[in-house]
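Here we show just some of the chains, and they stay where they sit in the whole.
We call the chains A and B, going by the order they appear; numbering starts again at 1 in every chain.
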Amino acid sequence: MKQQVRNVTTMEKKSRSEMEDVQNHKDHREIPIDHVGITNIKWPIKVMDRQNFSQHTVAEFTMSVDLPKEFKGTHMSRFVTILSDFSNDITAEKLPGIIREMQKRLDATEAHLKVDFPYFIEKKAPISGVKSLMKYDCGFLITANGEDLDYILEVDVPVTSLCPCSKAVSDYGAHNQRGHIIIKVRPQKEDKDNFIHIWLEELFTLAESSSSAPIYPLLKRKDERFVTMQAYDNPVFVEDMVRNAAVKLREDPRISWYEVSAFNDESIHDHKAFAVTTWTRE
Amino acid sequence: MKQQVRNVTTMEKKSRSEMEDVQNHKDHREIPIDHVGITNIKWPIKVMDRQNFSQHTVAEFTMSVDLPKEFKGTHMSRFVTILSDFSNDITAEKLPGIIREMQKRLDATEAHLKVDFPYFIEKKAPISGVKSLMKYDCGFLITANGEDLDYILEVDVPVTSLCPCSKAVSDYGAHNQRGHIIIKVRPQKEDKDNFIHIWLEELFTLAESSSSAPIYPLLKRKDERFVTMQAYDNPVFVEDMVRNAAVKLREDPRISWYEVSAFNDESIHDHKAFAVTTWTRE
């Protein structure tokens, strides 16, 4: 069976001007819409990288705008047009420019842009010094409301957490597990569209030093010995992980707001333990 | 290799009183925690059912409380103890009782309880009348803050959505796809711990009538003919779906707040289109 493809000339006979722009119709339901847009769209991007200037990765985008009650629909294809116009060279530095384009081309007051991506750093094992690449899931969330711009960085840092209770009540050993510390921060503003730069790498280190021990892709036996004992020496609950991170984040004057979560994939249970704390600098 | 199991008598020699209650230690970091609890824990429940009085299903629970800055940790096991004490007979009606227990046994001001579960109704095909079971993902979110109780119902309703633009610009056909309308509502209160009853089934119907056509697990050919033409006769954007639902929710005096989202698994794209609208009755 052959896929039929109509003669393109015939297909084009309905000229663009004759084709109805349904989205532009007036709407009478009196319901404004907070977000209308697209999600789960993947696109290659470049991210600034403390070690190597920049790295290539693949991001998932969510892009939306508000829609006043008078309009029937948004022109969804314009979101992708904007990505295409910036491609193949989307970098984190261009995200404010992208969101300004979203406001302009979609004729919107508010615009929201979420970009989630895996990010790699070269990590040295603590004793042997062997190097490997470690992946962290990261995100940027940018919101524009008229002239205002808001910006949040997000990192998801896998760590080892060792249970203080299990250590305290047992003659030997202590249950430990993979945990995740998720940090969202809002940097202070430098000026209208610019925020003080915070390296993703700084947040990775901050999270790891709030846990029982960092995680590495590659460890030799002497490294495994080191992290095993490091974890045993630094027991933490999820409560401790969010508090340890929170204390450090408050001390950093570049940060005006944070939300810190910690999740433990409990090794003695089939559920997760979690904790969340948020704070705004006054 | 045989798994070693220590002599229980030996294991018990450290009497309970000698075992350190690490969670009860004082904490000096001055960081209050908004949520501390457990998530991804599954438990069988019963839910009130308009057709058959009640049905059995399996729920995923998230349970958390706040933790004042003075305390090192929460006694996480108490969340599971509460579930066990109510088991095997957890019903939606008992959720306010469960959250009050959470406040009491964990000595907390705030408590949060999220219960997500698949829920089934018998659905008749529109022409043939053949019956089958249709699954909807539902959730209850209950929050207690001191004496106050808050309650939100959530349903995720799969629907057919047919694109008005595609229909308008094409000589024949129109792209359509599976969409999801997600409705969250806060019912009005009857009294302190009681909310006006809203059937999950009412929200399913409301969402389906806001789409191009409902979805059914079982359709005969004449039913397929019916829903195909019903969808073509009722084209909707995601914007239309959230507005259609919003108009109906505002007309229902039992509802004091809603959030309506719609997602389309676009059949002509590999990304989703979405819209979100929220509202609070004044």
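We adopt the following convention: a contact is a pair of C-beta atoms (placed from the backbone, for glycine too) under 8 Å apart; a residue touches a chain by one contact, two chains touch by 3 or more.
Not measured: the values here are computed from a predicted model.
In this structure file the homo-oligomer totals 4 copies of one chain sequence, with 2 depicted.
Everything below uses one rule, namely that only the chains that are shown with their structure count from here on.
Inter-chain spacing, taken between the CA centroids of chain A and chain B, is 25 Å. Those residues of chain B that touch chain A in the shared complex are 14, 19-20, 22-23, 27, 29, 31-41, 64, 67, 72-74, 76, 164-165, 168-169, 171, 237-240, 242-244, 246-247, 263, 270-278.
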